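In this view, the complex is presented without one of its protein chains, the others remaining in place.
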Amino acid sequence: MTDNTNHSPPVTVLSSLQAWLTTETPQSRFQAKMTQLYRGWQSLRSNPLALVGFLILVTLILVAIFAPLLATHGPSEQNLAMRLAPPGSEGYLLGSDEFGRDIWSRIVFGSRITLMIVVLVACTAPVFGLLVGTVAGYLGGWPDMVLMRITDIFLAFPRLVLALAFVAALGAGIENAILAISLTAWPPYARIARAETLTIRNADYISAIQLQGAGSLRIITGHIWPMCMSSIIVRVTLDMAGIILTAAGLGFLGLGAQPPMPEWGAMISAGRKFLLDHWWVATMPGLAIFIVSLGFNLLGDGLRDILDPKGEQS
Amino acid sequence: MNNAAGTATQKRREGSSPLLKRLRGLTTVLLSIIATLVGLLFITFLIGRVMPIDPVLAIVGERASKEVYDAAYLSLGLDKPLIVQFGVFLQQVFTGDFGISRLTARPVSDDIIRVFPATLELASVATVFGVLFGVPMGVIAAVHQGKWQDQLIRLFGLFGYSMPIFWLGLMGLLIFYGILGWVGGPGRLDVFYDDLVPVITGMILVDSLIAGEIDIFWNAVSHIILPASLLGYYSLAYISRMTRSFMLEQLTQEYIITARVKGLSEHAVIWRHALGNVMIPLITVIALSYANLLEGSVLTEVIFAWPGLGQYLTTALLSADMNAVMGGTVVVGLIFIGLNLFSDFLYKVVDPRAR
Amino acid sequence: APPSFAATPDDILVVANRIDDIISLDPQEMFEFAGTDYANNVYDSLVSFDPKDLSKGYEPSLAESWTISEDGKTFTFTIREGVKFHSGNDLTAHDAEFSLRRAVGLNKTPSFILTQFGFTPDNMESTIKATDDRTLVVVTDKKYAPSFVLNCFTSAISYIVDSKEVKSHEKDGDWGNEWLRTNSAGSGAYSLVSWKPNESYTLNANPDYWRAKPAMKRVIVRHIQESATQRLLLEKGDVDVARNLSPEDIAGISGNSDLAVDEDLRGRIMYISMNQKDPILSKPQVIEALKYLVDYKGMEGAFLKGQWKVHQAFLPLTYMGELKDQPFSFDVEKAKGLLSEAGYPDGFDVEIIVRDAQERVEIAQSLQNTFAQAGINVSLIQGTGKQILGKYRARDFQIYLGAWGPDYPDPHTNADTFASNPDNADEAQHLGKLAWRNAWAIPELTAMTEAAVQETDNAKRAQMYVDIQKEHQKVSPFAEMFQKNEQTGRRANVSGFVTGSAVTAVYYWTVTK
Amino acid sequence: MNKPLLEVEDLRVRFHSKRKTVEAVRGISFSVGRERIGIVGESGSGKSMTGRAILRLIREPGEVQARKILFDGIDLQSLSEKEMRAIRGHRISLVMQDPKFSLNPVMKVGHQIGEAYRVHNRSSKAEAKKRALEMLEAVQIRNPERVYDSYPHEVSGGMGQRIMIAMMLIPEPDLLIADEPTSALDVTVQMRVLQIMDKLVRDRGMGLIFISHDLNLVSSFCDRVIIMYGGRIVETCKADELQQAKHPYTRGLLAAMPHISSPCERLSVLERDPKWQEEASVDAFI
């Protein structure tokens, strides 16, 4: 602030933007939102590990978008003459698989599927869990009883049976596998959301809005959801590794992604046949999963600090 | 005026003894267990109906003629209305009879008694492993939050978390069994030890000790150690993560400062005071992860040729052996409910406030 | 290679195999590979093969000799003397009578192997009859090629069970089925010690076996799903034989002097078939085009290496009437021409259903790749075996990719499934016939198949099957691609492990270490 | 009075974070004899941090600096962590604000008290129990046996606070720091707790640092008062002379309080002067 005068004009524009973003007295809803986002970004930036996580995920997204540019081969382009080429072979950066397909290119294209799994699961299970948990927690009484019993049933159900049955019913395929995962993944979120709601429901700010005559629906969606969101988001990011792996596990059983889709889990699953002599076929996609999980995990831990409203108070 | 209705319902119930109160509590618990179980069964039953797998075909095989097929269809009672079938099924289940598995040609209950101990053994050793290493690792990570210890533990846990178990399993086998020869191979025992100890619990580790067969015990240990530690790796990753976050929460509590004010060593503060409180939420976490392991892990079981519940259930499901699936589901459901009750009970033991 | 030691004792044979398909140990019920392997060692039949020379064909076993009546319908077997069951009971013609009647009466899936000769529960009292302790008389409804009948008598359905033992466990007229599903009552080289489904079965040698005294006192067959796991066990010497090694693992152990690999052609045929209900796929040019779009050699040389051999007829090699012609090869240009002729110069979209077994999925992916080169856009529908079969049997698919194994060691088994369809109507439900499943109406071929099965002259009969197959190759909506070649990894000190080739199942009593 | 028990010079406490450094305590100097000294000030003025800094209980990201922290001739800053542990509890104790959070919820009360004793005295469990029961009696708990076997949640707030005091006094410290020990308590219970502390201080001749934000209470309870604002001492005086305090901040606080006996229309509002932030800290030696 004090040495602003020394800067050249463009920097002043930047710093005035920064001033606009960091002001204590925003002038509009939009600015308020932006300052909020900027604060989040700043705390993310000040947390190197979370930043690494964030960058990994940005990279994942970029790779998914620019897959055709990054890939050196088509994802399902076979070359039986060059099968199981080790990493570093001519034209095969990470080696090739049992059909002579380029593993690097498959991983690059596979990022799209991984991204799809991540997005779809994140858009279903937590949302459903949030809905069930908050409604049960807020309404209490018999809705709570019924909803929690149902949650218990799904929780007590062998997850694999549930997922398998679901996939079996709808047919194999990555979309159905994702739905199946969501179906088995929502109960824990419902429990978290309910526990959170139980503590929020008696908060003074909820009493306050009740006293303004707000209905249950409005309170749940407008007041309780924003509060449950952070713990759910954190949990989702931390669960991501597990979710990608569950998809891979379904792939192992032949119920996940269908060939020749370069789904990472399916690639590992297929590559395990060659693990003893051609380690790279299974290990390369494994490392890809590891890096993405790491990214989510680091980001999740960072988000925990950033999103925690308690953290904001001090 | 308005209150008249309210007054009537608000009459305080009086004169019930503590015994009655406990009885009522027990009934509630029982009712909720039964509700959950029936719900479980109903969903399982529905699954059996919506699966596009033909249970009859599963029995008679792909080359069966029409007549053979029809005979099997009738013998399964598939011609009766759904609700009747469910009723028959419920009736059987509550008498402990899950029917005959079509895949193994024996009573499902026998099958479960055979496969479950294998899973129980594996899951228990894995959980012990996960707790024994996971809790201290979580504590250390929390105490050194943000330091290299924390990061190292995180990476270690995460690696286990992100590599599919079939990768880890095969690598583990290759290295520890194939190359180093430190552990026994796939299977629960070396084959020529098979059937040498009388089956009592079905868990070889236990049975061999009962029979006093130390050789067999060590052989079983050498076989279980790898799959159990790999499975345990997963619970370790989860448990250490949760321990860390619970621990971080406890370490900011005032009573920790009180303990330090007293002049207690850091060791006592962390391992006695903080950990004591961490155990409370941790019990639920451990119970949940144990319950998950008890469902059986197909992937591990396949890689390690471990004849457990996970493989049994998966095979049954994929071949529409619905008796077996339902039996397995009920068992898993019961385990889950049982573990929940048990963790509630432990909760009360550990947390005086919950008593 | 890591150091390894043969760790199994000298008189115990440990086999790693996938045995999760065993759902019953009752020979008159079982119909699965692993189950047949079991029964082959625990039971004996009237007629069987010599494990040391399978190509000789069927020969006397429990039946010392037999005679066939003039009209070719009455078979009179003389039962070998002095053979005892494991229970100690003597094996007589009455046991044979009981066993064959049991197969008919139980009416389980494989019973058609016998009932195709006209035996029914109603007539079996007279058609299957022991006239004394050593004589069994069997009367068929028509004249059949004797080789056909006797070949069928070598299959598991005809194994002789201990009638006294089984009858004592009979419940509600179930022919002792419930008991025999999990127990044994045989006279074979081995008796059952224990069967743990999906885990293992253990056999003990029968020291009084009439053929020879088995060298292996005990045989343990362990269910090991993964090829890599089997390989590790084999390398460490914890198993003597590994039966499901992938080509990569076979290649991986090939340099290991402690280990050896045996190759043996089996009966299974890998094929694709096109549903003739489909308007596109029923066009002859399309059918032919697809046959030129399979990269036979490419697959054989790559991922199928050693496990499947290119084979383009429905009878497995080593069967009577085998056909070695391979008229088709991978030829995109030719296929494109055919497709243009058919009116699809730019190809079309099509679904291939396939079960989720690795090699099939791999083949499917290769097909997906090569079909695409002619503009045919393939989507793969993967599912569990039961799911895919369900669709196949319901005739609800476009292209099916799968394998077919013969039911009994006679050419009729595959001719009947691939080249016979008496009634193509949906209601006919000829579920056992692949021609029907593919809605392929073939009155002429059906008649030819019918004729071949009655031909008593073996040479003539063989030629008839060659003719049928040639016609089939040309016009059928089936593209047979490969025949199974089993590669068995074994410890070098194990010898005499006979997998049974295309015609029968494995023998353990010939094994020595 | 007498020779100071504790001398603190130029004590500073800072909290570092990525973006900024918070100075919680900014160079205060004071000493404590065998007397009751009160520290008052508004929320966030650094009272608690002062207390904790003396016991070296501030951990990362906090940082403590001082020219001198001399306790009974011992330079606390130069002690190793182990030596410091011997001081904590044994020679200097700290009573925490809220018994609800300051007692370990899963340990029996008696055990927690006994633990405080056994850390510093090699003694048998029985001996520790005996001392704990004595101590509970000393803080006027009527049924010490029962309370000994209770868990923190089973005792009331007032009782919890007395347990806390018993726990901190059992090793017989020479200096007791009480950080708002009564603010969570009802007025009636508060009196009793104060009486206990008062009595123990007078009987044992130990020093007491009484941290509070209640001016009324401090002026009636303590011997001397230190008034803190923004991490500094703005004024110090004898407790009974508080009403005559000179600093505008202190005066403002006094004026802002409503009184039962002297009603007024409007309360006077404290006008904060930015200058106060810049003023030098006042030394509060005996």
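First chain written, first letter: the chains are A, B, C and D, and each begins at residue 1.
The definition used in the following text is that contacts are C-beta pairs under 8 Å (C-beta built on N, C-alpha and C of every residue); 3 or more make two chains touch, one makes a residue touch a chain.
Going forward, contacts and distances are computed from a predicted model.
Missing chain, UniProt protein name, picked from "Stage 0 sporulation protein KD", "ATP synthase subunit c", "Glutathione import ATP-binding protein GsiA" or "NADH-quinone oxidoreductase subunit K": "Glutathione import ATP-binding protein GsiA". Only one residue from D:127, D:198 or D:283 touches the chain missing from this view: D:198. Looking at D:215, D:228 or D:282, the residue that reaches the missing chain in the full complex is D:215.
Only one of the listed residues, A:227, A:261 or A:288, touches the absent chain: A:227.
Contact between chain A and the unshown chain involves residues 24-29, 31-32, 36, 203-205, 207-214, 218, 222-223, 226-227, 309, 312-313.
Remark: the residues of chain D touching the chain excluded from display are 42-43, 157, 186-188, 190-191, 194-195, 198-199, 213, 215-217, 219-221, 252-253, 256-261, 263-270.
In this section, only the chains that are shown with their structure count from here on.
Comparing each chain's Cα centroid with the centroid of every protein Cα atom identifies chain B as the most central. The distance from the centre of chain C to the centre of chain D, with each centre set as the mean of the Cα atoms, comes to 88 Å. Between the CA-based centres of chain A and chain C the separation comes to 48 Å, rounded to the whole angstrom. Rounded to a whole number, the gap between the C-alpha centres of chain B and chain C is 40 angstrom.
Under the contact definition stated at the top, the residues of chain B that touch 2 or more other chains are 52-53, 170, 174, 178, 318. Shown for chain C are the residues in touch with two or more other chains, namely 226, 228, 232, 384, 387. The part of chain B that touches chain A in the complex is made up of residues 32, 35-36, 39-40, 43-44, 47, 50-53, 151, 154-155, 158-159, 161-164, 166-167, 170-171, 174, 178, 241, 245, 292, 295-296, 298-299, 310, 313-314, 317-318, 325, 328-329, 332-333, 336-337. Chain B makes touch with chain C in their complex at residues 52-54, 57-69, 71, 102-106, 111, 114, 170, 173-174, 177-179, 181, 185-187, 190-192, 194-195, 302-305, 307, 311-312, 315, 318-320.
By the touch criterion stated above, chain A contacts chain B in their complex at residues 49, 149-150, 152-153, 155-162, 164-165, 168-169, 171, 238, 241-242, 244-245, 248-249, 252-253, 265, 268-269, 272, 275-276, 282-283, 286, 289-290, 292-294, 297, 301, 304.
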